[in-house]
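What follows is a single structure, written as structure tokens, with notes after it.
The other protein chains are all here in position, but one chain of the complex has been omitted.
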């Protein structure tokens, strides 16, 4: 079974480059399950229901997010428009599972592919250099007790390499994949850990690489140089789709191989 | 002209794997200038004079460091054992240039290769999610007014991808290379920016990859799981040398190509 | 009923000034319940069993701590030397209650005074600008469901004024007192909130005020000026005991008045 995970789609340039590539990747590589991190899909800040629909139309089964999930408030209504046990699209947009209990939305989606293959997708957020949230390690222990699927994909939205690498080892042999998002730079450490868990510290951004992590570079440089506030706008130049392709066993949930993709114009 | 930059050497496993590979890489790739980040070479915490000598013996021209530079106090005496205008080994161990004026050691080394090629190596430290230091952007402006060499290599020891990418763009066309260190995970974004500056967000650690960024993974997991203090020890498993090979024009200082290396046992 | 809360005892100077004053304050003010924050009592870093005994000998009923609780490892054994339902001294040393489940020690102590008055003392730690821990707000909700006593004292060990003030309002009318520790500077905002909860953002350190929050000022200045590591030693000059005296109703647990004490030589 093959899983394609597409990193933080950033603004219109990111959406455009994903639209350009994703269909042929899915077809040529025989992808079964498509997961896209959409936290920056709307101009770099959050995701709207319309953009979520657009990404589902491109073949996504599940959309993950991260710290930008609430930037567009209408996404909250969208996520809450269906009940927890629904399998409709709004239910398949998830936010980090270790947000405090009672937060809108859900942190896990369990589904079944047309071929009958069960799977689960979990979104988690780190705590080092980020906002305080519930312990992601303990949260995973709790979630794994309730999840039925053998194929389990974890999008760990975190800043510090230490926390991401540590969670990878912690879950090795217990989930199919732990793949990082949030730093917007793809790392070259994708591999299958000894226990059979696919791992990559960060899959990287699907967006404009002539930028500072998605934003117009002159605007970010002004911020660094002056310390003064200023509007951040999504850049357009050098768009690339960053993704990780994972091959795994649908019965055991163990990963065989990983392959990094970085597809430009 | 070819430059080899070896990422944060971590503990004895890191030193051993560098020793195993560096000579044949230098020979086979025709490397002219060898720079090694040594901030974690002594058991993960700093670098001793003896270990610095060991790395120079392996062919290093310059050793860079980072936030761990003062972990072994004897390195201060070593760095101060020769005058500022010396070209001896202790002068070729540098610390971040944007540490406050008056800090022991130097942040820049300018030298000449046997073939007469002049070069400069600069070490800088970031400020996002790190200790307060002088502005690395302004510091670079000041340094570039005084440096004669056309070939200028910058080791930017920083945590946040935004700050590293921003400095890359800021220096594009003004230096030969901006290569990041400190996160201990190699990034897959090495390239030559439009102005001719080689760039990589992080070259990655040269050390044990069966670890959490160099440290025994069980010890780091205990820290994350309990929040309690505990000794950190360098891991040994799965050592790899992470490096970036840069080809550049010795006359103009502009880079042509970059190539990522990750060499295991 | 009267409660005396003594702020972070710092080093030998702090212990000495507390020894000098606490007996006469207890006697003259008719104090019923004495709580001392001991996280810095051993040279500024943690607390030993011997020092804990010394503070109990001075009349403390309960010792609270904070982020320095594990600095002296022998305190762990001490805390674990008696069962959870014990009322012996080791059980009356508590650590922040919102540390992850499974952490050594306990975060709450419920006891009874000789006159039959039941009370509870809770220690909590903040998350803003501090290590990640469980949510202190939610933790309080859970604890208050299990605590029988009406008189409930909370030592909130936290950095940011916003988090401390917010917890005060959150618990107003639900506990007897929310008093902050950790910043080592007494605040002038002690008062009884409208719901009857005594509040002070920080009670301040009981230690040497000719210092930088307890440490020899020259050593801290060197750290700020150079960024270089160096040993921190407890200062001795100008010792003062910082405390808050709270008068409350033993039946309802509501506070009537607060009074700040800052007693020097």
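Here the chain labels run A, B and C in written order, and each chain numbers its own residues starting at 1.
By definition in this document, a residue touches a chain if its C-beta (ideal position, glycine included) is under 8 Å from a C-beta of that chain, and two chains touch if they have at least 3 such contacts.
Just so you know, these numbers come straight off a predicted model, no measurement behind them.
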Which of C:132, C:183, C:206 or C:258 contacts the chain that the document leaves out:
C:183
Given B:95, B:127, B:182 or B:240, the correct residue touching the omitted chain is B:127
Which positions on chain A touch the chain that was left off?
70-71, 99-100, 102-104, 131-133, 225-229
Mind listing the chain C residues that contact the chain we can't see here?
129, 137-138, 159-163, 165-166, 169-170, 183-189, 201, 204, 209, 211-213, 217, 220-221, 224-225, 260, 262
Touch rule applied to chain B and the missing chain gives residues 100, 127-128, 132-135, 138
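Operating definition for what follows: only the chains that are shown with their structure count from here on.
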When centres are defined as mean Cα positions, the distance from chain A to chain C in whole Å is 43
Can you tell me which residues of chain C touch two or more of the remaining chains?
100, 132-133
